[in-house]
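Missing here is one protein chain; the remaining ones are kept as they sit in the complex.
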Amino acid sequence: MERMDLQELRELVEFLKENGIAEFELEREDQHVKLKFESAFPAAIAAAPVLHAHAMTAPVSAAAVPAAAAAASPDAPAEEALHQVKSPIVGTYYESSAPGSPAFIKVGDTVEVGQTVCIVEAMKLMNEIESDVAGEVVRIIAKSGQPVEYGQPLFAVRAK
Amino acid sequence: MERMDLQELRELVEFLKENGIAEFELEREDQHVKLKFESAFPAAIAAAPVLHAHAMTAPVSAAAVPAAAAAASPDAPAEEALHQVKSPIVGTYYESSAPGSPAFIKVGDTVEVGQTVCIVEAMKLMNEIESDVAGEVVRIIAKSGQPVEYGQPLFAVRAK
Amino acid sequence: MAMFKKVLVANRGEIALRVISACREMGIGTVAVYSEADRNSLHVRFADEAVCIGPPRSAESYLNVPAVISAAEICDVDAIHPGYGLLSENANFAEVCRASNIKFIGPRPEVTRMMGEKSTARQTMKAAKVPILPGSDGVIASVDEALTWAKSVGYPVILKAVAGGGGRGMRICRSATDLPDLYNQASTEALNAFGNGDLYMEKFIERPRHIEFQVLADEHGNVMSLGERECSIQRRHQKLIEEAPSLQVSPELRARLGGVIERSLREIGYWNAGTIEFLMDEDGEIYFIEMNTRIQVEHPVTEAITGIDLVKAQLRIAAGEHLSAIVPERPRINGHAIECRINAEHPEKFTPSAGKITAFNLPGGNGIRVDTAQYAEGIVPPYYDSMIAKVICHGKDREEAMNKMQRALDQFVVEGIHTTIPLQQKIFADPDFRRGDFDTKFMERFFEKEAEHKRTEAEG
Partner (left out) sequence: MAMFKKVLVANRGEIALRVISACREMGIGTVAVYSEADRNSLHVRFADEAVCIGPPRSAESYLNVPAVISAAEICDVDAIHPGYGLLSENANFAEVCRASNIKFIGPRPEVTRMMGEKSTARQTMKAAKVPILPGSDGVIASVDEALTWAKSVGYPVILKAVAGGGGRGMRICRSATDLPDLYNQASTEALNAFGNGDLYMEKFIERPRHIEFQVLADEHGNVMSLGERECSIQRRHQKLIEEAPSLQVSPELRARLGGVIERSLREIGYWNAGTIEFLMDEDGEIYFIEMNTRIQVEHPVTEAITGIDLVKAQLRIAAGEHLSAIVPERPRINGHAIECRINAEHPEKFTPSAGKITAFNLPGGNGIRVDTAQYAEGIVPPYYDSMIAKVICHGKDREEAMNKMQRALDQFVVEGIHTTIPLQQKIFADPDFRRGDFDTKFMERFFEKEAEHKRTEAEG
């Protein structure tokens, strides 16, 4: 177990479980790993909430990022390398400081740590949300005017 | 097993079990591990009955034979090779046809298929129980006068 | 007579656990019996003792009288509770118990036998002035006789071949004008099909409701009716949903019919819990069809609205207690209760669905009772009845009980196998069901509506 010691395996399994993966197989010239979870995992009762309608767009949760991505393509590491700027509070997301004003950021912009990237309104207060990463804005996930919950991803940023 | 000795394997198995993994396979140039658990980790609720007192001595049930035994020790096949003559009915086991009479069989005897090996009394009827195997009686499991349930082992026989 | 020290429960699943629980609460020791397929069942785990009595097939285990009796003997029990189904209405079994000096928790074998034969039961009840379904009570000799009978029974009537079966030689007749032709058709058809053209006649009920009365009777001649349950929601004579009280039974009818039943069972010398089943026609007239001489699957709805524990009552009656000690006064009806039988079946195809339960969440909270012997990681074996749980909801009125049931079904999670839960969820959203507008043909209409709905959706 030099290549993949238990610690590494542990992280892999943790990752697979978080992402609701039932079976996993990885084959490389020097290594082949195959894994199959018990049918019941992730616990069916726990996993089910995503099935019914929620006010929120489901935050990128376990189930949403297909593990396939990770497993299938070591040559398409796109998604993993991206940093998500998440909402630190519950409220309503706005892309600009006022209706009609330009958005704080758009795809392709470079953001710095601490730069205001959007507004989340909570209890009538306009809270400026700052980026916790420096890099290039790759995707804007939330839509202006949309309610967001704690931890909900707002932007995807390719960190520098 | 220089790379992955028993201790390491134990940790691996422990880890896989904790994480509810049903099947696992790892292949490297110098090593190939493949593991598949029994369908259910003995469901805790189901397994528990053996914990509380029963009228019967617990028959050798699935849960009682640790899979470990089979896996761990190819050099100790003793128990597996023995055939158990089981009670085909519920009732009271007697070793002889009448109090004071000699037992039908004793350890070391050779029995033939169809030979009467004991009596099980049920509803005031003395039922002669016949051996379903030919071989040498290695152990007498039940005690005369003891109640026995369906399928309860009475004798261990080394089949010829 | 003193209370039993130890009782063997000759059953499996939820009813075995129900009886074991009642015994435990009364300080009575319990013996479970089980087949090899049920080794990991909860009735085995929660009994004081457990005996394996045979291989999976019921005929070789739960229906195996010598095995059950031997288990009772080696465990030295005072009595056997048979639950429902299996040996519960087997008069021979009750006789073997008596011969073995073990108390059978049920009526005398003679009474079980009498009530087990439909025509005897019918005659017995008729003699005791219980209303029975009117009919010719035998072969009709001619068209004229048929017309006379039909006049006294009242249209519509149904002509049935004495030798019949499968709908052959059967005609529904709605007027005297049609009768001669239909009579001749049916008779000819029966003659051709069975070599016997004899017909008899019964009153035909287009949309019957299934109403049944729960009774308790002791060994000293005391009988008490505990009111009715309505079990009209059936699929192929299998009850799916039961409730109490019935919207169709007025306090006057309940009292009057209760009185008739009490007198008739006293005459018969009945004891134990028991259920008298009736059909009710569109005009609210009620007709005896059969009697069950055991505890019923749907007994909890009566328990909910009367506060009486029927299984404990069975045990106390069998131990010789007087009904007046068990039920000091006639109970008032308190609110409304509904039961759903949750079966391990595909909710549309009704194919049995055995297997391992991978996720299991029981509904709980105010007014919800669940009777089940299943659990997460448990196995539903393919050998037995498909019912895995009963959900009973008790509310201050029918509306609240229905709302509770909807909530409970939404929170009842079963994965790994199919169950009837999705079907029952739909029934509880059906406007006719909610209004109480149903009868034993309800499910047929329900499935037609469903199919119609699907066709419309497919076209739209």
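Chains: A, B and C, in written order; residue numbering restarts at 1 for each.
Throughout what follows, contacts are C-beta pairs under 8 Å (C-beta built on N, C-alpha and C of every residue); 3 or more make two chains touch, one makes a residue touch a chain.
Since the structure is predicted, the reported quantities are computational estimates derived from the model, not experimental observations.
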| item | value |
| --- | --- |
| Of A:12, A:103 or A:122, the one touching the omitted chain in the full complex | A:122 |
| Selected from C:251, C:307, C:382 or C:422 as touching the chain missing from the view | C:307 |
| Selected residue (touches chain absent from view) among C:3, C:128, C:143 or C:370 | C:370 |
| Identified contact with the non-displayed chain, of C:248, C:411 or C:425 | C:411 |
| Touching residues on subunit C - with respect to the absent chain | 17-18, 21-22, 24-27, 42, 46, 300, 303, 307, 309, 311, 334-335, 359-362, 364-372, 375-377, 396, 400, 403-404, 406-407, 410-411, 413 |
| Residues of subunit A (touch criterion as defined above) contacting the omitted chain | 40, 43, 45-49, 52-56, 59, 61, 89-92, 122-123, 147-152 |
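Everything that follows uses one rule, which is that only the chains that are shown with their structure count from here on.
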| item | value |
| --- | --- |
| Distance from the mean Cα position of subunit B to that of subunit A, given in whole angstrom | 52 |
| Averaged-CA centre spacing for the pair subunit C and subunit A, given as whole angstrom | 55 |
| Inter-chain centre distance, subunit B versus subunit C - centres from mean C-alpha coordinates, in Å | 41 |
| Overlap residues in subunit A, where contacts from two or more other chains coincide | 39-40 |
| In subunit C, residues with contacts to at least two other chains | 377 |
